[in-house]
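Quick one: the structure is below, questions incoming.
Removed: one protein chain of the complex. Kept in place: all other protein chains.
Let's look at subunit A:
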Amino acid sequence: MSSDLKYSKDHEWVRIESDGVAVIGVTDFAAGQLGDVVYVDLPEAGAEITAGTEMGEIESTKSVSDLFSPIDGTVLEVNDEVVASPELVNASPFEDGWLIKASFDALPDDLMDAEEYAALVGS
């Protein structure tokens, strides 16, 4: 877990880059719960995303889970590498396994910091 990230209760993380773009992924906790990720279905560039609503799917060998957007915004870029190699979500959830980049106006108030998220997942 990283201190410069914000976390949602749905186990997504958000990192704000220096250019003001939000990078979004799933946490190592979520990746561990899912098992080996074998498929990700992500919104396309230009799509509007809304905090707390479904923006895609993430599948492991064992299960399918909805991906929920942690923010309101517009998708700027999709991580093609994670689409081609979904195992990056397990191998590198906070770095190479990022899912999308999005523009946004303001972050929702209910995003958690690392300490709050750690308490949520009991680590």
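The working rule: a residue touches a chain if its C-beta (ideal position, glycine included) is under 8 Å from a C-beta of that chain, and two chains touch if they have at least 3 such contacts; residues count from 1.
One rule holds in what follows: contacts and distances are computed from a predicted model.
Not every chain of the complex appears here, and the one that does not is recorded in UniProt as "Aminomethyltransferase", selected from "Heme chaperone HemW", "2-oxoglutarate oxidoreductase", "Translational regulator CsrA" or "Aminomethyltransferase". Summary of contacts with the chain left out: across A:Ser8, A:Ser60 or A:Asn79, the touching residue is A:Ser60. Although one chain is not displayed, subunit A still touches it through residues 32-33, 35-36, 38-39, 41, 57, 59-62, 64, 86-87, 90.
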